[in-house]
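For this depiction, one protein chain was excluded, whereas all remaining protein chains were kept in their positions.
To keep things simple, chains are lettered A and B as they appear, and every chain counts its residues starting from 1.
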Amino acid sequence: MRSKKLDARGETSFVVALDDGDEAVESLLAFARAHDVTAGRFTGLGAFSSVVLGFFDFQKKDYVRTVLDEQVEVATLVGDFAVMGDEVKLHPHIVVSKRDGRAYGGHLLEGRVHPTLEVLVTVAPDHLRRRTDPETGLPLLAI
Amino acid sequence: MRSKKLDARGETSFVVALDDGDEAVESLLAFARAHDVTAGRFTGLGAFSSVVLGFFDFQKKDYVRTVLDEQVEVATLVGDFAVMGDEVKLHPHIVVSKRDGRAYGGHLLEGRVHPTLEVLVTVAPDHLRRRTDPETGLPLLAI
Partner (left out) sequence: MRSKKLDARGETSFVVALDDGDEAVESLLAFARAHDVTAGRFTGLGAFSSVVLGFFDFQKKDYVRTVLDEQVEVATLVGDFAVMGDEVKLHPHIVVSKRDGRAYGGHLLEGRVHPTLEVLVTVAPDHLRRRTDPETGLPLLAI
């Protein structure tokens, strides 16, 4: 276990509202680029017209994809922003629920917003960095 | 995608503990009214003796209800506060789990607390506003 203290006094909060048809991963990255985010965290809620969930397979060193091509509620979205090289990276995990309430989750690979996704973002004036883990190939936090 | 910066320096944090028998939606609204909340966000956890989950049906323009009339763990609760006209509105999404661990989620329409719900609230001195979306009838964020 490793930990890093962030500059809480310098933190900034944003409400980010994604609109009908927006793709969630690209939109959150666009927000981060526009505001030069180098460290942050968020929670969110809303609904998607389709979603692709990822489960990391350590043999394949890639995500197994579960595609839900139907309207789902975004029951919770949680994640963080960090930088890798010169680029901001998003790490988003999600739980969605179907019409009958059953819940599915995983890494958010892709989500089409319908009609809204409300994301509460806290940005810190620090640099969180990721580095490729040689064993898994995953971009893990380097703190 | 639209975003609004909140006044993080003016933010206030609360721990709100709901007690046995409290209804979660009404209690959180009562908290917000008592503290004149006009913008906020929260996460929570605890347990319910019953819960009603909503899935928005765009044909009916209303929520399909899934009633779980049994004890469930509140695995996560996430949401925000905003105002619509003169009234504070709550947007809460939830994941609950049954005795065997299976998870259900959606919009929280109603939840009976048993024995506790612990909600971590951050209030900002801003005004987040909602406006009725003409197409869906839903109160979307107007930022």
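One rule holds in what follows: a contact is a pair of C-beta atoms (placed from the backbone, for glycine too) under 8 Å apart; a residue touches a chain by one contact, two chains touch by 3 or more.
On a predicted model such as this, the values are computed, not experimentally measured, just so you know.
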Review point. Can you list where chain B touches the absent chain?
Key: 11-19, 22, 27, 30-31, 35, 43-47, 71, 73-78, 95-103, 105, 115-116, 118, 120-122
Exercise for review: Considering the whole complex rather than only what is displayed, give the residues of chain A touching the chain that is not shown.
Suggested key: 1-8, 11, 39, 41, 43, 53-58, 64, 66, 68, 76, 78-80, 91-95, 102-107, 122, 124, 128, 133, 135-136, 138, 140-141, 143
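In the analysis below, only the chains that are shown with their structure count from here on.
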Review point. Can you give the whole-Å distance between the Cα centres of chain A and chain B?
Key: 21
